[in-house]
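Omission of a single protein chain aside, the complex is shown with its protein chains in their original locations.
Each chain carries a letter (A and B) given by its place in the written order, and its residues are counted from 1.
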Amino acid sequence: MAEMILKKSDLAEFVKSLLSDYQVLAPVKDGRHVNFAPVEDGEFLLDFQNTFLSPKHLFFPQSEKMFEFSTDKAGEGAFILKEVEKNPQPRVIFGLRPCDAKAFQILDKIFRNDQYADPYWFNKREATVLIGLGCNHPCPTCFCTSVNCGPFHEEGLDALAFDLGDRLLLRPLTEKGRKVLDQAKGLKPADDQAGEKAAALKDEAEKAITSKVFTDQIARRSVMELFEAAHWDRVHESCLNCGTCTYVCPTCHCFDIQDEVAGIVGDRVRNWDTCMSWLFTMHGSGHNPRPGKKERVRQRFMHKFKYIPIKRDGEIGCVGCGRCINLCPVNIDVRDVVRDMNA
Amino acid sequence: MKTRTEKIRETAKRLLSEGKVDVVLGYRAGTIPLRTAPYFARTVEEAENLIWNSHCRINLANFLPRRQERVAVTAKGCDARNIVNHIIENQIRRDQVYIIGVPCEGMVDLDLVLEKESRPIQEVIESNGQLTLKGPDFSTSLDKAEVLRQNCLTCAHRNPTVYDELAVDQVPELEGVDRYADLKELLAKSDADRYAYFQELVKDCIRCYACRDACPLCYCQVCFVDEAMPQWLGKSIDPADVMTYHLLRAFHCAGRCTDCGACESACPMGIKVRQFTRLLEKDVKELYGYEAGLSLEAKPPLTVYRPDDPQEFIK
Partner (left out) sequence: MTEEQKKTEEFEPKIIAFLCNWCSYGGADLAGVSRLQYPPNIRVIRIPCTGRMSPKFILQAFRRGADGVWVSGCHPGDCHYIAGNLYARRKFTLLNNLLHSVGLEPGRLHFSWVSSAEGEKFATVAKEVIAAVKAAGPNSRFVKSRIEVA
């Protein structure tokens, strides 16, 4: 299928033509921030930096019910674990930034191993089509090009949109993407000029990213060498061990499962958890393998830049979106930490 | 006349070279504009990195509990009161801390600046009460007074009350400020309205605990949110659990909070969590005549009682 052109004035038609089969989510203003929300017309943003929180909550909600149970002998289904209805609505997410899409790809690898694939994650993933929007103006804190990603990176997307000004170029990338673009109205085949403009935008955007980190030495060094480096003694000093970086990060995926019981009924709930918490590694015996801030802070960066690459064939566990840099209350900058690790 | 930054560097270098302290705790410039980071200067060379500007929002007293070494701290009015609090609560000894008091004219609220300027900012220059924000193709100026933090606009103690030396001369305290004007208005509403207000206030909470971790008062080894037997609240973002968290945390700060605003500054979601702590601060002031951290001899209100304490609501 060829690339298509969608005039921005036809966005409403485009969205409406999908509504019969899909819920359409697009970036909208949410107070001071931008977040994904369902839309039914063309009233959404194309001119924004990135969503405030990462969109991982669209597949991995912060709090998710896994199943219910009850011991009420008088009621139905006592002592039977009742799975929560998982009929995810087919969705199209329009306007996803390539870094976030790459993050979903990384999380796909993490939520699946050779014996088990997390159904809560994959059910929603399979029912969702991702149409990305390349970044014409990357943020000053973006460093995606240093971590196997980029402002127009295609991994993880079903289609990619280029903002050419008054119109968008839509490039289908997968079968799912093609199916949506086939169904959609308001599209015309793209002309060569559009294709050239798109390529130029990609070039300019990649050049515009001046924030760079290098990870070649990290890849070369052994785990123990990185683990015992001296700089960890200084990095952790200002860390608050709050969960902000982990919760806004598109690749952080740790969770805690707990049963919430109210008398004779209960729910098993999965909540986001953070390795920044001392409780995260606390053993029942009272021993904590990561007893202090130094151990926990080191763990986070080692996980993202060393352990994940080892376990996932060189995939770096960070997509360079820069959210943690903007939101860390004490301005711990991942780029500086990686520079120290790579020094 | 030296600037705060110059004086702080000078003092830090002197204290470190004379071996009076093991570390000087201050701020360094952020890696991105409008930010600073807590900085632990351990050598005279490192002391050169210390700065002071309108973005020193984090309360450095947060890093004092359980510290074994001798530490000098650059402390604005509210932070210095928290250091006093720590000494009263035996979290650090008086002889361990050298308080470099920094009279403060207010810190900037990052969210207010970003609201006024959403284009990417590359550089910020501060001078004469103006913030000049520069981007790739623009330069605008903001009045610092327009973007100060809410707690700074109503600050009761800009000058540290307990200190070992002051970095600059004291600044005039604010006059005629009603710290609780908005709360009084809120309290006059119906209980249903108030309930709706507070539910709305915390609806975006993601339970990251940045507020708790930025707060100098929250130094418990095992926080109430970590307790499991019994478990006082769930770990999810269920509205009932979120409200329980904020209510209990605020209550734990009753009579101790100095309204430094680190909690609100740390919150990634921009939640005005001070609305909870200020309700208690108002009561503590009006009922028990107490303000936290003003003197080393003061006794926190919940550690004492008077035979005639108010009790009209008790049957």
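We take it that contacts are C-beta pairs under 8 Å (C-beta built on N, C-alpha and C of every residue); 3 or more make two chains touch, one makes a residue touch a chain.
Everything numeric in this text was worked out from a predicted model, so none of it was measured.
Participant: Considering the complete complex, which visible chains touch the unshown chain?
Facilitator: A, B
Participant: Where the complex has a chain not shown, which of B:I125, B:L187 or B:L296 is the residue touching it?
Facilitator: B:L187
Participant: Sort through B:P172, B:P230 or B:G289 and give me the one touching the missing partner chain.
Facilitator: Of the candidates B:P172, B:P230 or B:G289, B:P230 is in touch with the missing chain.
Participant: Of B:T5, B:N49 or B:T244, which one is in contact with the hidden chain?
Facilitator: B:T244
Participant: Using the document's contact rule, name the residues of chain A that touch the chain not shown here.
Facilitator: 61-65, 260, 262, 265, 267, 269
Participant: Touching residues of chain B against the unshown chain: what are they?
Facilitator: Within chain B, the residues that touch the unshown chain are 186-187, 191-199, 224, 230, 232-234, 236-241, 243-244, 247-248, 250-251, 254, 276, 279-280, 283-284, 287-288, 301-303, 305, 307, 309-311, 313-315.
The definition used in the following text is that only the chains that are shown with their structure count from here on.
Participant: Which bits of chain A are touching chain B when the two form their complex?
Facilitator: Touching chain B: residues 31-32, 49, 53, 62-63, 137, 139-141, 234, 237-238, 240-244, 246-248, 256, 258, 260, 269, 271-274, 277-279, 325-327, 329-333, 335-336 of chain A.
Participant: Which part of chain B faces chain A closely enough to touch in the complex?
Facilitator: It is residues 30-32, 35-40, 58, 62-63, 111, 114-115, 120-122, 206-210, 212-214, 226, 234-238, 265-266, 268, 270 of chain B that touch chain A.
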